[in-house]
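I have placed the structure first, in the form of C-alpha cells, so that the comments after it can refer back to it.
Left out: one protein chain. Kept in place: all the others.
All chains are identified by letter, namely A and B, in their written order; residue positions are counted from 1 within each chain.
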Amino acid sequence: MSRLGLRLVALGYLALVLLAPLAMVFWRTFEHGLAPVWSSLSDPATVHAFKITLLLAAIAVPLNTIFGTVAGLAIVRGRFPGKGLLNAFIDLPLALSPVVVGLALYLLYGRSGWFGGWLTAHGYQVLFAWPAMALATVFVSVPFVAREVIPTLRELGEEQEQAARTLGASAWQTFRRITLPSIRWAVVYGVVLTTARCLGEYGAVAIVSGRIVGRSETVTLRVDASYQTFDPTGAYAVALVLAAIAVAVLVAMTLTKPKEQTA
Amino acid sequence: MSIEFRHVSKHFGDFTAVDEVSLSVESGSLTALLGPSGSGKSTLLRIVAGLETPDSGEVLLAGADATDLAPQKRNVGFVFQHYAAFKHMTIRDNIAFALTIRKRPKTEIHDRVDELIRLVQLQGFADRYPAQLSGGQRQRMALARALAARPQVLLLDEPFGALDARVRAELRDWLRRLHEEVHVTTVFVTHDQEEAMEVADRVAVLNDGRLEQAGSPVELYDTPASEFVMRFVGDAHRLGDRLVRPHHVALRREPEDGCIEVEIERITILGADVRVDLVDGDGDRLAARLRRDDLDELGLERGEILYAQPERARVFD
Partner (left out) sequence: MPAASVTAGRLRASAGARRGTTRAALLPLGFVSSFLTVVVVLPIAALAWESKRQGADSFWRVVSGPEAVAALKLTLGAALVVSVLNAVLGTVTAWVLVRDAFRGQSLVNAVIDLPFALPTIVAGLTLIALYGPRSPVGIDIAFTRTAIVLALCFVTLPFVVRTVQPVMQELDAEMEEAARSLGASPLAVFRRIVFPNLLPGILSGVALALARAIGEIGAVVLISGNLPYRTEVSSVFVMNRIESGDAAGAAAVAVVLLCVSFALLLAIGGLRFLVTRHERV
C-alpha cells in the first residue's frame, strides 16, 4: 500500500472514531444557545456533582501518588520476596472491569458484607455515600503513578544514589535530594493520568454510590442521569466541561510524557 | 561484473556527499574506497547497491546503465557495518533468505546454505539465533548471506569497524583469501589505510566527496597525486617546501645542497627501525626513519645538529 494510502487510512480512522465525536460535544451543547447551558451547569444537582467529584479526586490522587512512588521505589530498589505478586496486584485494576470493582466493594461494605455489618452497626455509612465512592476511585486509579515511576527508576540506575550515600547523605536525604528530583516528571505524568482516571470513573462509582441525586452523584453519573431523564442539554453541558478538561489533560500529558514513550 | 561511475553526485540537503566522482572498477577485482568520515565513500557504495540514487551522473553495471534500477534487481550482495542480521531468524534462515525469496527448491537451498556455512566456518551454528553469536561470527554470517544468491558484486560497508582489533585482523586476512577463492567483484569501504593497503588490489581515495586518486596501493604510496593522499596513506612531513616520507630523509653531518639544518629531539628504537624526531630552524617538527645499522654508523645523539636531505620528495601546488 502506498505511503499516502496508509496515511489516509490511519487519519480517516482517527477522524471517524476520535475527532468527529469530540467535535460533536462542542457543537451539540450550544445548539440551543448559551442560556440553557449555563442554567444546567448552575443547577444545584450539577454543582454538587462537581463538588463530590473534586472531593473524590482530592482523596484518590494524593493517596495514589504517595503509594505509587513508595511502591515503585520498593519494587525497583528493594529486596524482598513476592515482588512479582506486588506488581501483579498493582496492575490488576487495569485488567478489571469497573463493574467488577464496584461489585467487590458492594460485597465488602454492603449490609451483609464482611465489613458492612459492623460499620453500619457503629453508624459509619460507607456504601451509597462518599467513602465507598472514594474507595472505588482509589481502586481504579492505583496503577498509574507506580507504572510511570518503575521504568524511570529502573533506567536511572542506583549509581547516583550510591554516590550520595558515599558522600555522607542519609537514606532520607538521598531520597529527597537525589531520587525524588530525578523521578519528578514521571510522577507528574502519573498524576495527570491518575486525575484523568478519577474524573472519568463511571462503572464502579455507579454501583457503590446508589446514584442519589444531589448526594452521591459524580459528574459522570450526572451526565448519565441527565441523558436518561431526557435532558440532553444538561448532559451535553456537563459533557462539554469534561471534554474541555480532557483537552487540558491531553496537553498536560503531551508536555510531561517521558521520553521513551513519545514517538 | 564491472562497475563504472560517471560524474556521480549526491547531496543530502545542503551537504554534498559525493561530488562529480568518476571511477572504474574492473570485474573480479578487490577495490577499497578509502577516506575519512564524511568523505562520501559509504554513499558511493550505497549508490552501487541502489540504496541511494545519485542526483546526477550515471552508474553502469557490466556496461549497462543501472542508475535507476531497484536494489532488488541489481544482483549485488551488501554487508553492513553492524551486520543487519535478521534477529528473528536462525543463521540458516538468514543465509537462505535470498534464495527463499526467489522461491528456489528446498533441496537446492539446503545444499547451498550448507556450502556457505562451511565456507565461512560457522558449522554447528546453523540453528542458533544471531543474538547467540559473537560480532565476528555475525559478520561472517552476513557475508555468507550476501553471497548466497551468487551476486555479481559484493559490497562491504566498513565491515570490520564494529569488531575488536584481533578479530579485525583475522577477518581482513580471511576476506582476501575468500576473494581469491570466489573471484566476485568486491568493493569495500574503510577509513583504515592499513586495511585498504593490505587487502585491496586497487584503492580509491576520497575526500569531501571528491575522488583524490585511484590506483594500486604501491602507486598511491610512491606517487601520490595530492598532499591529502600522501598524508592519508602513510606518514609524511614537511621539509622546506616539500613533503617527504620519514624513511626518505637522509641525515648528514656536513651540509650539502638542498639540506636543512635540524636538531635531534629524540631517538626512539622501534625494534629493527629507528625513529629520529627532529626540529628545524623554524621550530617545525619532522621525523626520519633509519635502520639500526645506519644509526650505529652515524653514531647519533640527542641535541646534535645535523643536516637533513630529502632523497625522494614531492611538491604539490
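Keep in mind that, in the parts below, a contact is a pair of C-beta atoms (placed from the backbone, for glycine too) under 8 Å apart; a residue touches a chain by one contact, two chains touch by 3 or more.
It should be emphasised that the depicted structure is a prediction, and the values quoted were computed from it without experimental measurement.
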item	value
Of A:V37, A:L135 or A:I150, the one touching the omitted chain in the full complex	A:L135
Interface with the undisplayed chain - residues on chain B	49-51, 70-72, 74-78, 80, 82, 84-89, 97-98, 101-102, 129-132, 142, 145-146, 148-149
Hidden partner interface residues of chain A, rising order	3, 6-7, 9-11, 13-14, 17-22, 24-25, 27-28, 63, 67, 70-71, 73-74, 77-80, 86, 89-90, 92-108, 110, 113-114, 135, 138-139, 142, 165, 171, 193, 196, 199-203, 206-207, 219-220, 223-224, 227, 235-236, 239, 242-243, 246-247, 249-251, 253-254, 260-263
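Operating definition for what follows: only the chains that are shown with their structure count from here on.
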item	value
Geometric centre distance via CA averages, chain B-chain A, whole Å	60
